[in-house]
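Have a look at this one before I ask anything.
Below, a portion of the complex is reproduced, with chain positions unchanged.
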Amino acid sequence: MARTEQQSNDRFQGRWFWRYASPAAFYPVAGRIEKIGWFLAITLAIIGLYIGFFRAPTDAQQGEVYRVIYIHVPAAWMAMIIYLAMAFWSATGLVLGTRLSFMMSHALAPTGAIMAVIALWTGALWGRPTWGTYWVWDARLTSTLILFFLYVGYMALAASFDDKKKGDRASALIALVGAVNVPIIYFSVNWWNTLHQGSSVRPGSSSMASIMLTAMLIMTFAFWAYCVAAAMHRLRTQIIERESGAQWVKELVK
Amino acid sequence: MALSLQLRDVQIERGGRSLFSPITATIGAGTLVYVRGANGAGKTSLLRALAGLAASSAGEIRWGVSGETASASVATSFVGHANAMNDALTVLENLSYAAALAGQAYQPVRIGHALDQLGVFKLALRRVGTLSQGQRKRAALARLLLRETPGSRAWLLDEPFVALDVDTQKLLEQLIANELRAGAIVLLSSHQSFSIASPQLTEIAL
Amino acid sequence: MSLRLAASAVFRREFQLFARRKSDWANPLMFFVIVCSLFPFAVGSETERLRGIGVGVIFVGALLAALLTLPRLFDEDARDGSLDLLLNSNEPLAMLVLARVAALSIGIGAPLILATPLFSLLYALPSDVALVLALAVALAVPTLLLVGAIAAALLVTARGGAILTAVLVLPLTIPTLIFGAGAASKVLYGESPFAELSLQAAYLLFALALSPLAASAALKISTD
Amino acid sequence: MIWESWSAFWAMGGRGFFVWGSYGALLIAILAELIVLRGARKKALESVDEFPR
């Protein structure tokens, strides 16, 4: 099943998608995506925050603190989505042997980890006024913490290889192992939580005004655009680093 | 059981740099191949790649047994710097482990014979951790002699003379010559001079 | 036939090592003993409190002890070159890895399992809890070693060693931890631990099916 | 405008610390990531010149 990049090239030669599996061909595309990403991120964030802070009313139960939701929820979602994307590119890399796929998942990981940290941090700050404590062992919170550990493991593993090619495949494998386990972990943590009935408080279940929901969705798209842009930037840096022997990169620098 | 080895444009990278220019060679049964080069030229890396223990970065390595393509694990026996023996186990235990992994049933007699050929029969029950460097090397080399038919596997030897005393060096030269006569291929790197009577001799200079 | 030969050689060698170096199984056991006996000093020795944390401490202690033996799986072999023998064998690497993990599970698992009821006494746990706990540990240790084999294989030539292995592995053992400790707690409160133990066994089977393959792929990647 | 004054806005109904603490952390995280991204790009471009071959 697993191929080398050369074998994949022989197989897929000439297909439209294969054209972009080459770092050289994808470099300019990534640049364009990055620009669109920054633009969307900034515009959507401005619109979303304006609605969120100046149009959306005070929450009946929580007062103003709830406004943390505009960054808390998008960050939590992105942390999960990025891990899935990372696992997808890792699998692609392992199957097709394409360098670009590995680079893609390396480019995603740090942003995903940051999103997890932001979800944890904003959640903790939100928890203090609403639950009276910075942390409870709620299933959703705990899962986010574990997700963060998975990101850290992935990055630490990738960094511990001197040989880039080895590091690529090793970390891709651990990303896949993690991805297979994520649903199991999530299920078991959930189950544990209901077993212990520990915290009587948990996020969720308050009905939201539609204007709040609108602001949150807009902010979610802003986060999405930001993550794409940041990952594309990192991807381009990696292409430069790894292809630094190639002529086209040298010309690029000049 | 004729062995053959074909290299086509083989290259190896370390730290992002090719170690040597592409190697192409066809090597037939009974050939002694002397892999030479200064320190850091890439001899160890090449031998490990030939043994299937590391990937080459480009080109093709093809082992043949009786005219059919075979995997490196079937066609070769590798003895390198490390002796592949656990310090806590005895020589006999280590060798029977190696034999089993190479697909041979437990035959203490054959192991004893192999050790005897290298003059370390009486160390068979000693823990490897208590042996001197040369004694360890001799025990490691005995692994080569465990094959069922002489000449059935290519020997890949990375500096095999290191740590051996003069008599044992002679002995090993003799063993290599015998194996070549039986139709094996032997690739070896060495910074020490040696003299092996060989029908065919090739050099790969890195 | 020749697979059986090779796998049993791998299995036997592991036990030869256990016989030759007692520390290989005695050290995890000692670690377990130390963890279990340190806790009462740190949290105080009221029976009620000890009973409350006993299951947790014993279970986590056993998992950590197993975790610490992971480097033994491939590191020593990589250093002395015997790993080359394993890689160069003609038999399916996954089965050889499985044989090795099985031997390790027995060699270090058995002492831990035997010690578990003993420590349950220390924490004033009733004997039925102690038995279920031992069973849970017996299911958890192989699970951890199987999952851990993947990480150990990946890290065999990388820098980072034992503790990075822990970082990669521990999050993946959370399910078995939750189910195992849950089973013992259920018994403590007089309920049936059947559901938890089945889930734990299911996770073990899952690991059994996938991780030898993943670990052998990992070995090939990292020694390549 | 739902806020009576800017100071009311900053006070966030007495929960300013938590709201602005969250947004501040987000800002710091994003800024830090951007700085690291730029630094890495600069280093990569510099190393292209030095690369042999």
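We just call them A, B, C and D in the order they show up, numbering each chain from 1.
Note that in this section a contact is a pair of C-beta atoms (placed from the backbone, for glycine too) under 8 Å apart; a residue touches a chain by one contact, two chains touch by 3 or more.
Since the model is a prediction, treat every value here as computed from it, not as a measurement.
A.B. asks: Using the labels shown, what formula gives the copy number of every chain type across the whole complex?
C.D. replies: A x1, B x2, C x2, D x1
Keep in mind that, in the parts below, only the chains that are shown with their structure count from here on.
A.B. asks: What whole-number Å value describes the gap between the mean CA coordinates of chain B and chain D?
C.D. replies: Those two chain centres are 59 Å apart.
A.B. asks: Taking each chain's centre as the mean position of its Cα atoms, how many Å separate chain B from chain C?
C.D. replies: Those two chain centres are 37 Å apart.
A.B. asks: Roughly how far is chain C from chain D, going centre to centre by Cα mean, in whole Å?
C.D. replies: Between these chains, centre-to-centre, one finds 43 Å.
A.B. asks: Would you give the residues of chain C that are in contact with at least 2 other chains, written as numbers and ranges?
C.D. replies: In chain C, the residues touching two or more other chains are 224.
A.B. asks: When you check chain B against every other chain, which residues touch at least two of them?
C.D. replies: If we look for residues of chain B contacting two or more partner chains, we find none.
A.B. asks: In the complex formed with chain D, which residues of chain A make contact?
C.D. replies: 53-55, 57-58, 63-65, 67-68, 71-72, 75, 110-111, 114, 117-118, 121-122, 125-126, 128-129, 226, 230, 233-234, 236-238, 240-241, 244-245, 249-250, 253
A.B. asks: Name, in rising order, each residue of chain A that touches chain C in their complex.
C.D. replies: Against chain C, the touching part of chain A is residues 146, 149-150, 152-153, 156-157, 160-161, 166, 169-170, 173-174, 177-178, 180-181, 184-185, 187-189, 191-192, 195.
A.B. asks: For the complex, give me every residue of chain C touching chain B.
C.D. replies: On the chain C side, the touching residues are 2, 5-6, 8-10, 13, 16-17, 20-21, 76-77, 79-82, 84-91, 96, 223-224.
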